[in-house]
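Apart from one protein chain that is not included, each protein chain of the complex appears where it belongs.
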Amino acid sequence: MTANLVSGVLQMLLVGAGAPLLLGVVRTLKARLVGRRGPDPWQPYADLRKLLAKEAVVSATTSWIFQVTPYVLAATMLTAALIVPALVARPALGFAGGAIFLMYLFLLGTFFLALAGLDAGSAFGGMGSSREAAVAALAEPTAIVAIFALALRAETTDLGGIVRRFAEDPGAAANPGHLLAFAAFFIVMLAETGRLPVDNPATHLELTMIHEAMILEYSGRYLALVEWAAAMKLFLFMTLLANLFVPWGVPAEVTPLSLLVGLLALAAKLTLLAAVLAVTETAVAKLRLFRVPELLAGSFALAVLAVASVFLVR
Amino acid sequence: MALLAYGTAAVFGLVAGTLGVAGALGHAWTLRVPWLVPLTGLELAMDPLSGFFLALVGAVTVPVSIYAMAYARHDRRGRLAFLAFIAAMAAVPLAANVMTFALAWELMSLASYSLVLHDRDAEESVRAAWVYAVMTHAGLACLLAGMLLLGAWTGSLRFADWRAAAPLLSPGARGLAFLALALGFAGKAGVIPLHVWLPVAHPAAPSHVSALMSGVMIKLGVYGLLRAGLDWLGPGPAWWGIVVILAGSVSALVGVLYALVDHDLKRLLAFHSIENVGIILIGAGAGMLFRQAGLGALAVLGVAAALYHTANHAAFKALLFLGAGAVVRGTGTRNMEEMGGLIKRMPWTAACFLVGSVAISGLPPLNGFVSEWLTFQALLQNARIPSPEVNLVFALAIAALALTGGLAAACFVKAFGITFLALPRSGAAAAAHEAPAAMRAGMVALGAACVALGLGPTLLVPVLFAVAAPLAGSPAPPVVTGWVALSLPGEFARLSTLGAAAALVAGLLIPLALLRLLGAERRWRVYETWGCGRLVQTARMEYTATAFANPFKRVFDFFYRPVRRLEVEVHPESRFFVQKITYENPTRSVFEEWLYQPALEALRVAAHRVRALQSGSANLYLVYILAALLLMLVLA
Partner (left out) sequence: MLRQLRAALRAGIVTEPPPDRREIEDLGVRLSQEARRLFGRSLQIREVDAGSCNGCELEIASLTGPHYDPDRFGIRFVASPRHADCLLVTGPVTRNMAEALKRTYDATPDPKIVVAVGDCGRDGGIFQGSYAVVGGAAAVVPVDAVIPGCPPSPKALLAGLLDLLERRP
C-alpha cells in the first residue's frame, strides 16, 4: 500500500517535473538538425517560471469554462501519470482503469480545451476547436485498435499487465503485429500531441494552427498550466510508446533500486524516442489539413494489419 | 390541472420504478385476468429483465413529469395522452402473452402519435406524426406476423410456452420468426435503416415527450430484441448475433455522422439516440455471439454492458432533451446557429447540459464511459471464439465503436459550445431567460443520476449480471468487485470510476496548491477577445455550427454527398456589383434516396396498377363478390 503511494507520488513528480525537460530536449534536437544552436533543454522551465509571474488577461466574452479548463487539463494529465507504467509496471492507480480509460481521459482534456477555444468567440479559437475535434475523433479508432493488438497478445488491457506480460515473455512480442502497432501508435502520438506533420507547434500562422489556435486567448498562469499539460501529454505518449512496446527496464516491484533502474531505463528510451521524433519532425513538412485524415486512415490500416497479424501468427 | 396530471404521472413512475427494481432484484410474480383482453386474456409476468425495463420506465418518468409540470403548464392538450403513454410503456415489459403485448404496444404508439401531433396547425408536426404512424404500424405488422407465426407453430400465444417449445422448431422457422420480430423491434428502436421516423418525430414532439420517447420508448424496442434474440426463441445460430452486431455498428456510425452536420438541437439529439441504440446493440450482439460459442461468462458481460448502456442512455438522453427544451423555451428557436452565450443567461441549464454532454461523449468518470468500457471489454475478448468471420465482425465493431466515441465527443463540443458559449447570435438568444424551478429540478435529478451511475458501477454491475444471466444461459460470472473497483474475470481489466474521480479532484487541487506555492501572480484583468486589433467584436465573427462541422463534412463527403448551390444576385445596372450571394451546402441522405424513395415510388406504381380494379362499376364489384364466394366455398 505504501509502496503504491510512494511509486504513485514519484511517478507524478517524474511526469510533472520531467515533461518540460523532454519538450526542451526535442526542441534542442530539432534546432541542431536545422543548423541552429537552439535553446538549451532547460528553456521550458524558464518559460513556465516567467509565465507564472505574468497577469492573466481574460476575455469578457468567456465564461467559467475558460478559467476551469487549464485545471481540468492538468488534472487529466496528472491522473494519467498515475496510470501509465512509467517507473514501475504496477502503477499506483492501475486499478482505476487500463488503456481504454487512458484514451478517454485524454479525450476528456481535449473536450474541455475545445470548449475553451469556442468560449472566447473568436474565429481562431473556433477553427482550432473544430480541427482538433476532427483529428482527435479520427485518431481514436487507430489508438483503440492498436491497443487491441497488444491486448490480444497480453490477454489484458491493463497497462501494467501488458508491460509485465511482454517483459516476462519476450516471445509474445516477437511478432510483426508488434512493430505495426508501434508504427500506428506513433502516428497517433503525432496527431494527439500536435506535432508535425499533423500540426506545427511552432507556427505563427493562425490558419495553420490546430492546438495553438485554441490557446491563443490564454495568458499568465492559465497559459503556464496549459503548456505544462501539453508537455505532460507528450511525455505520457512517449512513455507509452517506450514502455508498452519495449517493456524491458520497467520493474514490477517497488524498491529504491528498482525505481532507479526504471528511471534510467526510461530516460534512455525517451532520449532515443525524442531523437526519432526530432528527426521525423525535421524531415517532413506539415500536411494540408484535409490530407491529415488520409494519414490517420493509413495509421488505422496499420493497426488493423497489426491485429490481423496477431491472429495469423499465433 | 397540469400539476394534477403530471403529479399523478410522477407518482405512477415512482411506483413503477420501485416495482421494477424489486423485480430486477429477483422478486418474480405473475398476474392473470382472463376476461380483460380478447383471445388470450391479460397476463402480466415479472422477471429480472422485465423488472429492469420497468424500473427504467419509472425512474425516467419521475424527473420528466416534474419537469413537465412547468414546461407543459399552459398546454391543455396532451395530458391524458401522456398518462396513457406512461401506463402503456410500463405494461410492455410486463406483458406475458401476444394480445397483452400487442395492446400495450399499440396503446404506446397511439399515445405517442397523439403527443407528437401536439400542434395540429404546424405542417412539420403533421408530417412528423404521419411518418411516425406509418413506420410504427409497419413495425407492428412485422411484430404481429412474427408473433402469430410463432403462435401457430408452437400452438400457444404465451411467451412462457415459446421458451419451452422453440428449440423444437426447425432452424428455418426460428430464423423467420427472429427476422420478423427483429424487424419490428428494430424499427421501434430506431436501427438503421428503419430509423427515418426518429429524426422527424422527436424534434416535433414537446421536449418532455421527446425525453420519454428517446429515453424510454426506443429502449422497449431493445427489450423486444433481447427477448427475441436470447429468450423466446432460445439460443440462436451465429448469424443472428452477426446481424445484430453489424446493425448496431452501422447505426452507431450513421447516427453520429448525421448528428455532426445537423444544427437543429433536438434533431441532433434524435440522431444521437440512433447512435446509442447502435452501441447497445453492439453489446447485445456480442452477448448473442458469445452465447452461441458457449462462453457463458462473456455472454453475460456483453448483455450486461448493453443493459448498462440502456440505463445510461435513458438518463443522459432524457437530461439532454429536457435541457434542449429549456433552451428552446428560453430562446424560442431550435436552430443552433441562432443561439450562443446562453451559459451566462441560463447557468443551471448550461451546467446540466454540460453534465449530459460529458456523459454522452463517454468521458470518465461519468456513466457513458462505464458502459462503453464494459462494451469494449466484451468486444476485446473475442479471440476466445475460434471463428475467423466472427473475429472479423468483432474487429469491425471495435473500430466502429471507437470512431463513434470520438465523433460523439466532437459533436457535443459543437452542440454545447455553439449553443451556450461565446456571444449570442440573435436577439432571441441575447434575451433568453432561465428555466423555472420545476424544470431545473427535473434536470438536476437526471444529472445526479448520471453522476451516480458513473461513480457506482460496482453496485450496479452485479445486479445487471444477475439480470443478464438467464438471457445468456449461464449463471453470473464470478466478478470480483470491491466497493471501489470492478475487475473482470481472468484479470483482463479493472475499472474504478471512484478512484478516477478522486484522482481527478486531487489533480484539480494540485495545480492550485502548486501555483500558490510557487508564488504565481494572482492578478487578472478583463479585456476583449484578441481579434488582431479589429475595432469591434460582434457575433458574426465567431465560429458557426456549420463551420465547426465542415472538416467532418469534407472527410466523410463520400457519405454525405453534399450538394453545392451558389446563387449570385448582381445589381441590375452592372454585373460587377454583387447585391446578394446565397450559398447552400446541404447533405443528402443515403437512405432517403436509395431506400425509401424507390420503395415509395414502387408502391405508387403498384397502387396505380391495382387501381384498375376499382373501376367504379357496381356490376364489376358484384362479379368480384361472386368470385370471392366461389373461392371460399372451394377452399373450405
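Order of writing sets the chain letters: A and B. Residues in each chain are counted from 1.
Note that a residue touches a chain if its C-beta (ideal position, glycine included) is under 8 Å from a C-beta of that chain, and two chains touch if they have at least 3 such contacts.
The structure displayed is predicted, hence computed values, not measured ones.
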Per the whole complex, from A:Gly8, A:Pro141 or A:Gly220 the residue touching the absent chain is A:Gly220
Out of B:Trp130, B:Trp530, B:Phe559 or B:Phe591, which is the one that touches the chain we can't see?
-> B:Trp530
Contact with the hidden chain (one of A:Val57, A:Ala80, A:Ala133 or A:Leu302) | A:Val57
Residues from chain B at the interface with the omitted partner, ascending = 523, 525, 527-528, 530, 532-535
Even though one chain is not shown, chain A touches it at residues 31-40, 43, 46-47, 49-50, 53-57, 203-206, 209, 212, 216-220, 223, 279, 282-284
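The criterion applied here is as follows: only the chains that are shown with their structure count from here on.
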Report, in whole Å, the distance between the mean C-alpha point of chain A and the mean C-alpha point of chain B.
-> 34
What part of chain A is in contact with chain B in the complex they form?
-> 49, 52-65, 70-72, 74-79, 82, 93-98, 100-101, 104-105, 107-108, 110-111, 114-115, 118-123, 125-127, 129-131, 133-134, 136-141, 143-145, 148, 151-152, 155-158, 161, 216-217, 220-221, 224-225, 289-290, 293, 300, 304, 307, 311
Which bits of chain B are touching chain A when the two form their complex?
-> 340, 343-344, 358, 361-364, 369, 372-373, 376-377, 380, 383, 388, 391, 395, 398-399, 401-403, 405-407, 409-410, 412-414, 416-418, 420-423, 484-485, 487, 490-497, 499-500, 503-508, 510-512, 515, 518-521, 523-531, 537, 539, 541-544, 547-552, 554-555
